[in-house]
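Shown here: the complex without one of its protein chains, the others still in place.
Coming up: chain A.
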Amino acid sequence: MVLKVFFPSCCSSADSGILIGRWISEQNSAVILAVVHFPFIPVQVKQYLGEVQRVTKVSVSVLGSWSNSKQEKEESLSEFLEDLGTIFCHEPWIQISKEGDSKFWSCSILQKHSKNPQEEEIILVYYDQRKVMLSHLHPPLDTAGQRAEDASKLSAIFDTVARSQVLFMTDRYDEGPIKLTHWQSDGVEASIIVELLKQASVPACMLLTFLLSLLSGICRSRGLKFWPLSFLWSKLSTCEQLGHRLQHLQVISSNKKAQNQNQLMRKANIFVSLLIDVALGILLMSWLYRKNRIGHLADTLIPVADHVAEELQDLLQWLMGAPAGLKMNRALDQVLGRFFLYHIHLWISYIHLLSPFIEMILWYVGLSACLGLTVALCILSDIIALLTFHIYCFYVYGARLYCLKIYGLSSLWRLFRGKKWNVLRQRVDSCSYDLDQLFIGTLLFTILLFLLPTTALYYLVFTLLRLLVVIVQGLIHLLVDLIDSLPLYSLILRLCRSYRLAAGVKFRVLEQQDGKPLRLLMQINPLSYGGVVQTYRLPTYSCYPRDSWASLCKKLFLGELIYPWKHKGDKQN
């Protein structure tokens, strides 16, 4: 069998000593964690290893000896190293020796109780200890959770190094009986800023939790639960977005430490996303309020609403004439046209009533953009919804009229053929009608049929307008979703410290020499950007199309009201 030795590249220039690490017998591989230098007392080494084993739950033991001789090989040293094998009995005992500055080391194994005395091939794999310790191995995205553990043998190696962090805490300046060499042996790394932030974050979190509990208490108070207000809150997307952000703040400000990598990354992603959102919102706000742009916006709002209303009036005049050369039923045409024209007239009057207050309202509403760019976009979407409310009303009128007509037509068509809808059995049954029933039914059927084109045309025009508005709102919500769910911290981590997010490893074959073991360099293969987004996406209250294309077309044909975007948490109707 082939023996694999994972050697940390930081120990390549260490002085002679013994190797400590973990022996994984199922894979026939030895993961070397550090080198213990002479002089040492074997009993103290065993004690130290026992303590480390207790704390880290990793079975660390003495695996072999390491000799780095700057001069010619000394015979006495090699005998001494073999004798060490009897003191720290470990099967197999690995002996690695390096001569001078040579890249090619010789590696041999001593097996006392070997069943097959044949020569084992040795593969020497160098790894960067710091990167492997900090990295998090991601299982392939399409495997189920429980398969991931036994699928990857490499995760055992990553696990071993990551959990042995306490071993790397002693550096060579410590006054202890054991002298180790590992990646941190030149001095433990720490950052003052990080430590200060950690200390400052505890009271900040407590303050934030207190404020948030106050805020959620106010939101849940009885005063805001009355029917008109609660209906309004549920319809405005701004309130949903604010609630969503409140939830995020609660996640960040909780005092519990993150249990595992996923939770930690989630918290970090939410924090960075909130920060960027607020920064962009403040940028937008400063741009809007400079040179009084918001005043200009308010001034152009009323003319735009007027313009939209005028266009609608022109459209209705066109429909009341002979639209696209089609001949409408004059009477019905005039009735519908005048009804909708009166509606527009009412709407314009309301807008003009509001016009002196628009600037002030817009000025104060614009201030809320400092809560984040997503809130500003949601406000924009709500303003569009409010301004095009008359289009929504027209759509509902047209749809209801058309729907009634279609139902009437289908039921009278059944009567025309002598059939009836059996409500009990939910099917069409034959039925014998009286003569006068048949006469009236046929008459009504004819009337409805010939009035169908007019109603259908009005319905078509207003449905198209409504769909246009829905598409614009949908696009804005898509953008808000994107900002909400993008894991910015993970993406920046993948850009700057790509070894932290590992999809796997890659091996590079180093220079070889005959007779020496195979030398490989193990590097971390980072996760692709698409993989990062897929793994660490933040969950949102996303809106996605509720109906498939087929059911949407069916609803349009029958005249049922369509609400194309479904929000998570909506009850199915």
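Throughout what follows, a contact is a pair of C-beta atoms (placed from the backbone, for glycine too) under 8 Å apart; a residue touches a chain by one contact, two chains touch by 3 or more; residues count from 1.
Everything below uses one rule, namely that contacts and distances are computed from a predicted model.
Participant: Leaving aside the chains you can see, what is the UniProt protein name of the one that's missing? Options: "Phosphatidate cytidylyltransferase", "PIGH acetylglucosaminyltransferase", "Tubulin epsilon and delta complex 1" or "C2 domain-containing protein 5 isoform X19".
Facilitator: When "Phosphatidate cytidylyltransferase", "PIGH acetylglucosaminyltransferase", "Tubulin epsilon and delta complex 1" or "C2 domain-containing protein 5 isoform X19" are compared with UniProt, the left-out chain turns out to be "PIGH acetylglucosaminyltransferase".
Participant: Among the options A:Leu242, A:Leu520 or A:Leu538, which residue touches the chain absent from this view?
Facilitator: A:Leu520
Participant: From the list A:Ser234, A:Gln512 or A:Gln534, which touches the chain that is not on show?
Facilitator: Considering the complete complex, A:Gln512 is the one touching the chain left out.
Participant: Which residue numbers on chain A touch the omitted chain?
Facilitator: Residues of chain A in touch with the missing chain: 1-2, 4, 25-26, 28, 116, 121, 123, 125, 147, 150-154, 504-507, 509, 512, 518, 520, 525.
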